[in-house]
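Here the complex is missing one protein chain, while the rest keep their positions.
Presenting chain A:
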Amino acid sequence: MTLIEGHRSLTPDAGIPVLDIDPYADATLRNPTPYYTALRDAGPLVYVPHYNVLAVGRYEETRQTFSDHETFVSSRGIGLNDFNLEKPWRPPSIILEVDPPDHTKTRKVMSKALSPKVVRTLMDDFLATAEALVDRLLEQSEIEGVADLAEAFPTAVFPRAVGMKDVNPRHLVDYGAIVFNAVGPDNSPRRQAMSRAAEVGGWISAACARGRLTDDGLGAQVYAAADAGEITSDEAGMLVRSFLSAGVDTTVTGIGNALWCFSQNPSQWEALKADPSLVRPSFEEVLRYTSPVHTFLRTANIDTHIADHPVPEGAKIMCVLGAANMDPVKWGDPDVFRVDRRPTGHMAFGAGIHGCVGQNIARGELEALLSVLARKVARIEPAGDAVWRPNNAIRALDRLPLKLIPN
């Protein structure tokens, strides 16, 4: 069988609108807004001939498709290739790329390790680290927001939370970017990622071994679940790997995007400073407005329908979370960044059983950082153009020159 981007050739039903845009073109990844609009306008389900896949981008259909884990499975890969037909580049994640009942078991271990209760115990370190970092940066006339703040903070606190003895900040950030680029087509970001996968992946696997972890971190909790017989020791290593693929680059992106939002919307920074209770809701709005994870795919595991259009078994469906988060039908004025919006139900952390299991810790990190910044920084001003970094699943900044003006 000839595969297209690692999945079976699909002949779409004639009634499905065609969207002749390359969602993974460099220009689209750098500025996805026109594509999001075209996708939603074309229909509730569209065919994307560029990669021979279907796509959803309206809020309702995206949410339904993403949440229906029985019909639209994750075990066949959340990228363009179908794991039933093509061997993935690494052993599949046993929490992200898996269905119930196997998923239920690993999800339980992870959601316990990352529960709100656990995150509360980490907040003192998050706050102290944020305080020291922000104080140091306030002494500089200008900062590079991505390296100096967005990368510096999670690579300081997260390995400590996991209990890692080995810390290589560059590898930690890049591993996530590699994993997320891998879900795209055979394009330049994916090829670049794959060229570094062996080196970075090897370092990551070694760093996840039990002997390389302290006995009091999140990693140790996962290995304790292995001791209790809930999972095997190998599975514990795989789940610690999941902390690192999903827990560093994503929060780096969330922080960078937050700084970008506030640098572009000074009135919203003032609103946040005036009412610190908006710190947590403001991060939700950053997530909705910028969708750090912009696209994951699902595979139809049976012949089914989306929005009354037939969808054959084996079809890959792009779920464009970024488009759903900007759907005017759902949000009214999605193009406006408002810290008081409280956008419950946004799709940035996904939805359903595969909804981001680390979302509590991400919120904890951002709450710490934004609350310290709001207390100490009068204004966050652009000091040059923001440059986006094309990635097949992540909408992240490459560079963000900023001036932090102290109170």
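We adopt the following convention: a residue touches a chain if its C-beta (ideal position, glycine included) is under 8 Å from a C-beta of that chain, and two chains touch if they have at least 3 such contacts; residues count from 1.
Everything that follows uses one rule, which is that contacts and distances are computed from a predicted model.
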item: Record-based protein name (UniProt) of the chain missing from this complex, from "Ferredoxin-6", "Carbohydrate ABC transporter permease", "Translesion error-prone DNA polymerase V autoproteolytic subunit" or "PadR family transcriptional regulator"; value: "Ferredoxin-6"
item: Residue among A:Thr104, A:Gln140 or A:Ser267 that touches the chain left out of view; value: A:Thr104
item: Residue touching the undisplayed chain, where the options are A:Leu218, A:Ala246 or A:Ala351; value: A:Ala351
item: Touching the absent chain when the full complex is considered, from A:His50, A:Arg90, A:Lys112 or A:Arg379; value: A:Lys112
item: Absent chain, residues of chain A that touch it; value: 104, 107-108, 111-112, 115-117, 280, 284, 344-346, 349-353, 355-357, 359-360, 363
